[in-house]
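Submitted below is the structure of interest, expressed as structure tokens.
Of the protein chains in this complex, all but one are displayed in their positions.
The first chain written gets the first letter, and so on, giving A, B, C, D and E; residue counts start at 1 in each chain.
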Amino acid sequence: MTGPVIVINPNSTEQVTRAMDQALEPLRLAAGPEIESLTNPGGPPGVETQEHVDRVAGDVVRMVREHEDRASAFVVACFSDPGLHAAREATARPVFGIAESGMLAALSLGNRFGVLAILSGSVPRHLRYIRSLGIESRLAADLPIGLSVVELADASRTLVRLGEVGEILRDHHGADVLVLGCAGMAAYRSPLEERLGITVIDPTQVAVSAALAAVRLGQTTGPRRRTA
Amino acid sequence: MTGPVIVINPNSTEQVTRAMDQALEPLRLAAGPEIESLTNPGGPPGVETQEHVDRVAGDVVRMVREHEDRASAFVVACFSDPGLHAAREATARPVFGIAESGMLAALSLGNRFGVLAILSGSVPRHLRYIRSLGIESRLAADLPIGLSVVELADASRTLVRLGEVGEILRDHHGADVLVLGCAGMAAYRSPLEERLGITVIDPTQVAVSAALAAVRLGQTTGPRRRTA
Amino acid sequence: MTGPVIVINPNSTEQVTRAMDQALEPLRLAAGPEIESLTNPGGPPGVETQEHVDRVAGDVVRMVREHEDRASAFVVACFSDPGLHAAREATARPVFGIAESGMLAALSLGNRFGVLAILSGSVPRHLRYIRSLGIESRLAADLPIGLSVVELADASRTLVRLGEVGEILRDHHGADVLVLGCAGMAAYRSPLEERLGITVIDPTQVAVSAALAAVRLGQTTGPRRRTA
Amino acid sequence: MTGPVIVINPNSTEQVTRAMDQALEPLRLAAGPEIESLTNPGGPPGVETQEHVDRVAGDVVRMVREHEDRASAFVVACFSDPGLHAAREATARPVFGIAESGMLAALSLGNRFGVLAILSGSVPRHLRYIRSLGIESRLAADLPIGLSVVELADASRTLVRLGEVGEILRDHHGADVLVLGCAGMAAYRSPLEERLGITVIDPTQVAVSAALAAVRLGQTTGPRRRTA
Amino acid sequence: MTGPVIVINPNSTEQVTRAMDQALEPLRLAAGPEIESLTNPGGPPGVETQEHVDRVAGDVVRMVREHEDRASAFVVACFSDPGLHAAREATARPVFGIAESGMLAALSLGNRFGVLAILSGSVPRHLRYIRSLGIESRLAADLPIGLSVVELADASRTLVRLGEVGEILRDHHGADVLVLGCAGMAAYRSPLEERLGITVIDPTQVAVSAALAAVRLGQTTGPRRRTA
Partner (left out) sequence: MTGPVIVINPNSTEQVTRAMDQALEPLRLAAGPEIESLTNPGGPPGVETQEHVDRVAGDVVRMVREHEDRASAFVVACFSDPGLHAAREATARPVFGIAESGMLAALSLGNRFGVLAILSGSVPRHLRYIRSLGIESRLAADLPIGLSVVELADASRTLVRLGEVGEILRDHHGADVLVLGCAGMAAYRSPLEERLGITVIDPTQVAVSAALAAVRLGQTTGPRRRTA
């Protein structure tokens, strides 16, 4: 029997894990595989700095190793994809990162994608990553909504800010598809699309979809195969 | 009830449609949506030239229009993605092309992807398309196996040639993931992976996976939304 | 005796053919070759969507084949270059597209080029093409003037809009050369240059110039030679 | 009356000027403008180093200023385009460089262009220039034939070397169009095309063609206009 | 009084620290600042995988924090630059990584740089990093010498392999400057230059030079300033 796709939330906030898990409901099918979401108890409440990213990378790999025997695939559910490439080296199971998957999906849903970052401090990190993916010519812009974690709890205000920054991305930077630059924001996807009239991507949903497909098709991520 | 994902084979060869359809079995789930493969009766036996590509583009859009009411998504199953962008303008249903989806998937399954083209005449067309996607810095190389359509019927010889050219892509060009540059070759994926030790992608499988995910998640492709 | 350079207007509007033909007067020399402009009777009144582009591509190739024996070169006179690469595969005569030729010419007449598109829906199509040409680092921006075909008939209003958008391209995006993103607008070139103080290119004129030069120099476009 | 297009050979070798002038015969038309080739008496016998390039740049601008009143356009006929941008700042007449024009022309005559350099020391200079043009993704390779100036006098040996290196560019680097990386080699164009079966460009011919077109169309090169 | 530039060897091998420290002698000046090399006792013997990189990143930041008060600048001396950006966010002192500094230095010492990696598994990691720096168009190739850590102890064999792979980088890939893709290999720089006739860069030396200059000039690395 095929094991579950395990979705790892690298931060320690159960609420984020729950929000994200709930958004995966439409992907849960009788035929399986199951989708299981795990919180990283040792992580920070939110992954907000490069130091957080580097730190939780180790946790992610540890969790991948711990669950490798029973899992069929993994998803790293933090928009900085912490530990993604280390996990790929550590296991032959397919591993997907939500930033990578979300932005690649954007390339087939629009011409130039915008990223809605949470904090301004994340933008340089995102830009380094986008260049490392080699897709910078498709980026419209990566802009922060500039809300602190506390303020994010206020859903209506968050939606307002996502809308305001989304409009700037659409109108001033020419984005025709947007990627939510954070896990656990799937609830905003639909109202934001409604407001802006362009496609909005929840990166966790598309990464989990890619993982499910890889399992069904028997794909593996490359690097490990080679040395195998 | 959700309609089927319709996979359009733009050429007229039923055998290709069947081969490709068979490779989609693992993606057919009780929960649906169904996957239905259609042949383009008006197409050439194989889409081999830019003229073929341009010609069948119109057929693809016509078929999309014809089935729009009952379909939930479409996949254009020819490695030149004929009519892809026209279809996206013509319908609010998500439309995926196998070349676009296959090569984007490669970006998360390896570092540099190689493309196994059928004919040398396809290579410049592929290169133009890869540049239009903005992912040329991730391309290892696009090389033809150089078999005529008649010779393709000889499966063991085709596998030998795929293996030989795959080795060149892997060893001389640094490819660590390969994309089969043609629909209906899924049967070669597994033996080729076995031989080369690196991931091989059947682009039709990943495009259909992306379409299924889009349906389950309620995504649409961007351009139409805006003017809607 | 050398045959004429045949300029194909892929749309069915005779008025566009005439406007464009008239702008080619300075290129008509006693020594020849002659320049002959043809309308595509089966085309739409204007090529405005990707579907139009794909559809007229077939017409263009058919017209190329029909006139191949008597022509010395061809120009596809629509800013989406419909059928350009198919025509190049179909004939050993040199074939030029006005978008390709116009934007390449811009690279030697300025540092960063701006494109004046007609409709906003054309912009993603242009961007895909500019990336496929590999010249996106030289693009300032591609912006629509946003006039419907009916409104284009109002010449003074069209010039006003070209001027307004041209100023944005020049001042906000750093364009120092502009390309008119449509055939048959040569009449605006000179007044627009006057107003903006930077070079403006009529792409049909430069594509026809390139075709005439190719004929005089005995050049052919590459792909066909190889298989010849 | 329209003045001549003046073609400046920045080196002092009259023989090069004559060879190049002769290759322009097909572009000389009764209707004019005339084409006049000038040698730079103060230049080195061949422009072979960056120092030569920088030195003759001043000569080129001086010659442009001296002939500005009577010329309609200028062509700098050395594959390093010495003084090109300075000349453009110095005059409102259109100025073309053979490297820029030759490589841009290649982009519409093939998919990936190869450059046949004379000396290996020229290659880094060419690469810097190709990157400055922003067209490096279209370059197959730039390889030297490695003949000294003395050896170039031996035409049959030169043709043999051009053929050998041309084959490497075509077969190992995927070039489907070649640019002769030197002025005054037009005589080799046709036999080389014959041998290799792909298009070969004499950059002086295409630059002069572009200059003639600019004169006929009343175009100017951008920078000067702005400050005018 | 100005504190020392602290060079952090993220692996636990004292011998590497010593080799690297010795190569910094020519940079130690009476006027200071001093240069102090530290080993990471908690690191692996060699940083060979992405997991190692992620793991030691935390150690690097901890060491930076621990020594921040007395240091004037930091150098991360491992060719994967572990913790570089996290360290930059954590301190206002300038922080340099040897891969970043070594490859940027290469850009002013040659036209296309080659990287001599130790293991083939490092190459995809290097390529991701090179793309994230945005300098991939200047890369000739990144090739492994393929020696295990044990075999590296054999200096004469290591030099032979560096020479063999260096020749391939120079002759087949057009590299005219090479970067040693590992800390602590400075001893090979001079003999390798001798053998290959092109510049070879020890990345630790140039990163420490950059750090010394930053201290003398009072420069800081950007990100921290902004939020300060």
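Simple rule for what comes next: a contact is a pair of C-beta atoms (placed from the backbone, for glycine too) under 8 Å apart; a residue touches a chain by one contact, two chains touch by 3 or more.
Everything quoted here is computed from the prediction, not taken from an experiment.
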{"item": "Displayed chains contacting the withheld chain", "value": "A, C, D, E"}
{"item": "Option touching the unshown chain, where D:G32, D:G134 or D:G163 are the choices", "value": "D:G134"}
{"item": "Listed residues D:V16, D:I35 or D:V53, member touching the removed chain", "value": "D:V53"}
{"item": "In subunit C, positions touching the absent partner", "value": "111-112, 137, 174, 176"}
{"item": "For subunit A, residues in touch with the removed chain", "value": "123-124, 127-128, 131, 136"}
{"item": "Residues of subunit D (touch criterion as defined above) contacting the omitted chain", "value": "49-51, 53-55, 57-58, 61, 82-83, 85-86, 88-90, 121, 124-125, 128-129, 131-134, 136, 223, 227"}
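Operating definition for what follows: only the chains that are shown with their structure count from here on.
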{"item": "Euclidean distance of C-alpha centroids - subunit A vs subunit C, Å", "value": "42"}
{"item": "Two or more partner chains touched - positions in subunit B", "value": "111, 124, 128, 131, 133-134, 136-137, 176, 223"}
